[in-house]
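Pasting a structure below so you can have a look.
A single protein chain has been removed from this complex, and every other one stays in its place.
Letters A and B mark the chains in the order given here, with residues in each chain numbered from 1 onward.
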Amino acid sequence: MEQHSAVGKRIPQRDAVDKVKGSAIFTNDIKLKGMLYCKILRSPLPHSRIINIDVSKAEKLIGVKAVLTYKDTPQVKFSISPTWADKLPLESEKARYIGDEIAAVAAVDEDTAQEALDLIQVDFEELPGVYDPVEAMKPGAPVIHDSVENNISKAIHMECGNIEEGFASGDLILEDTFSTQAQSHCSLETHCCVAICEPNDEIKIWVNTQAPHALRQKLSYALNIDASKIHVITPYLGGGFGSKIDLEPAQAICILLSKKSGRPVRISNTRKDQFISTRIRHPTISELKFGVKRDGTIVAKQARVVMDNGAYNSHGPAVLLYNNVMFSSLYRVENIKYEGYLVYTNKNWGGACRGYGDPQATFAQESMMDMIAERLNMDPIDLRLKNANNPNEITANKVRITSCGLRECLTQAKEASNWAEKKETKSKYRGLGIASMIYTGGGSIGSGFNYSGATMQINADGTIHLSVGAVDIGQGSNTILTQMAADVLAVDPEAIRLTTADTDTTLPCMGTFGSRVTFCAGSAVFQATNEVKNMLLEEASEILEANMEDLEMKDKEIFVKGSLGVSVTFSELASRAHYKRKKTLIGHGYYNGPEVSDDFDPTSYVGYPSPAMVFATHIAEVEIDPGTGKVDVINFVAAHDLGRAINPLLVEGQIEGAVAQGIGWALTEDLKFENGKIVNPNFHDYKILTIKDVPKITSILVETIDPNGPFGAKGIGECAMVPTAPAIVNAIYDAIGVRIKDLPATPEKIFDGLKKI
Amino acid sequence: MVKKHQIRTTVNGEEYDLLVDPKKTLLQLLRENLDLTGTKEGCDEGECGACSVILDGKVVNSCLVLAVEADNAEVTTIEGIHRGEDLHPIQKSFVDSGAVQCGFCTPGMILTTKAMLDEIPDPSEEDIKHYLEGNLCRCTGYSKIIDAVNLAIKHSK
Partner (left out) sequence: MKNFDYIKPSNLADAISALKEYENAFLFAGGTDLLVGMKNNFLKPQYIIDLKGISNIKSFEYQEGWHFGALTTIRDIEVSETLQQKMPFLCQAASSLGSIQIRNRATIGGNLCNASPAADIATMFLAMDSQIKIISIDNEKVVGLDKFFTGPNSTILNRGEVLTEIIVPKDAEQFKGVYIKFGPRKGMDIGIVNIAVLLDADFESGLCKRIRIALGAVAPTPIRARQAEGLLSGNALGPDSINKAAELASSETDPISDFRASAGYRKELVKTLVVRGINTILASNRNS
């Protein structure tokens, strides 16, 4: 058994002390001299043509320093990539949802900025809106983006094997439709940025982004400014869950206002702004058809998915691809057909949201699996074991699986939940439900990029300095990346100084999303630290006149094995390197993988190139109140194949938090629209779980030691909410025989279901 | 023009004489005038608890208190509970239990816990949940926050 000094240890977050003292500086805590405050005028209509914008009165208001409309902004549309570009920082011709950016003001305080907004006169010509993606696809529906036919932003048509033959070979065909609702990320910290435009046109922006380096590129593109002139800094960040990956119109606006006013400008979303203008989880309608043999073998599966894009693309096209990939690659099925449509509507736009299209796919598929198990009179776990993915397997849609602990997840979750016994002694209104999932554990290079850089430097005084472009959004990457580095150098993780999330001082990293930081940034850190380790050992072997293999490191010293007292310190080695040999001790690490295979199809993501896939099984135990339909989740087991837990304490934190978010999505969270308008844009009526609502969650960490992951680790951030909702919905069915096919499973739906039995 | 009000208030043991606009909230006063940015704004509607402070011994949402109301009052914020370099036992428990992820809800969570333990030294799990229901956390699923509170109770015995 390998010995690890830091990896695998339950170490509290290295930033936690700053955070408990209240001394951690978040973006909204930054106040610069002469700073102005920005407010944005948003469209009150779901769909309209902008006829005229008159800002003259606003400009005259005392305290207003700059007013911005589309006339002041470059007319470059942006999105996750130029291919999908459809959004301007301030719209010029049309407003496409309630909340669309029309104009902005920078003033000496927020009240003045708000007052100025009221003085801006906008003439809109109201256009008919469309809010249902199925309606929006029909011929004759209102056109939201001029060039987009039937409002279909992206369509996927994929077939693997032979779907007709597949269905023909089955003994049982099951078909059903499942739908999911919009979810809001609800990070406790809202979006915020502070920008300053220097006289030499260099821009500095403090911003709570999950991807500072990628944001720099996007700002450069959208604002037509050389990337080298943009400096993005991310202070402490108060939660993201996918909401802080995009280039936000507000960020571009903030920079342009700073440029126009010559002063620093801050924009900070209110909670309502956050609900009505930032991304949401895409609602979906999934029509599934499964063919199975009597023994439980799935011989064919088919999905037709309509995904509600909202008014703009953001990550939508990629989310639809992930919906396909994850649907298609869970379980060994030879014949698969997937048809997916990403459809514009006049509503808030979807974006990246923890799980990225997978929760929607998994809710549908894992509900269907339960329905199949029932029809076959088979234990739902056995059905899943029968079809489970295996290590070192290539799926029908050409996804290359390396490590795979799905079977272990299934069996260990079964045991921990006391499944067999509880099924035997089932009491009325109580039920157990299971669901599994597949997801990426290291992002993907499908877009062409999956990069993370790191540098590791030993200074002349012996201090160890790690720099990474990755940003800790609360999940604890700062802690686990230093644990990895500490392990390589056999030092205490606290001995490592860390710089992160600054585009001027760190190597590029795509960002914190796609459950990629542990794998990708971890790989870069591992490489950089090993490079420095070798430099140290080389230096030491010269000084100590010993072979490198005979050297050992501990507490910033290098010893000759077996020769007590013969040692040299990091400081001595670094001093010698610096001053005598005029050489720095800097190691570089850079990850950008995996290699893309020839069979990769970027339009459908057949051959989806992920460095490693992760697997999980959740088992929920629920109790239903038959008089009201209310669900009480009383027990929850979450078994996760994560390769290796670099820090089990933080891994549990990821699982517990994600499961809570998953229970919320399953039961209480529903961003509701009436004619394109969100009717519950507050924590009063958009119900994330409170401390009273979350059950005890038992986490099981299945360590499959991935062959390519740093220390065998894979990602955990997103996947832990993916199978939660179907596990709960399956448990509800087990308890009372009511099958909820459209989320959330509200008391009212369950109550109605009970009446129909 | 609205009339500003002269107030005298004690924040973290320090006395301040301040001239405040009636519509300024205590949250704004702390963050903007006193630079005590450890108190966080999560919703500004009393729904999330991120801005919790202790006002005359009681935990309140500082976004729903007017600054003028702090006249002759004592306010404790997150910056006021550690003792010199040493963390308050509750702060230490939050660190050690892994109860801190993004840290945005943490100051409010800790102050509410402090108000609870000042009032109920040995709370049951039900008491803990009842006291903390107004402090939303989106990262942790609350499990490790309950661990932290229990650890703090243990430390205080």
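Note that a contact is a pair of C-beta atoms (placed from the backbone, for glycine too) under 8 Å apart; a residue touches a chain by one contact, two chains touch by 3 or more.
Being a predicted model, the structure only gives us computed values, none of them experimental.
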item	value
Identified contact with the non-displayed chain, of B:Lys3, B:Arg83 or B:Lys157	B:Lys3
Hidden partner chain, residues of chain A it touches	111, 627-628, 630, 667-668, 672, 674, 679-680, 684-685, 687, 689-693, 746-748, 751-752
For chain B, the residues touching the chain missing from this view	2-3, 5, 22-23, 25, 44-47, 49, 52, 58-61, 63-66, 68-69, 112, 115-116, 129-135
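Heads up, the rule we're going with is that only the chains that are shown with their structure count from here on.
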item	value
Distance between the centres, which are taken as Cα means, of chain B and chain A, whole angstrom	30
Residue numbers on chain A that touch chain B, as the complex places them	10, 12-13, 15-26, 28-29, 31, 185-190, 236-239, 241, 270-271, 473-476, 649-650, 652-653, 655-661, 682-684, 688-692, 694, 696-697
Of chain B, residues touching chain A in the complex	31-32, 35-45, 47-48, 50, 77-79, 82, 87, 91-92, 94-98, 100-107, 110, 128-130, 132-146
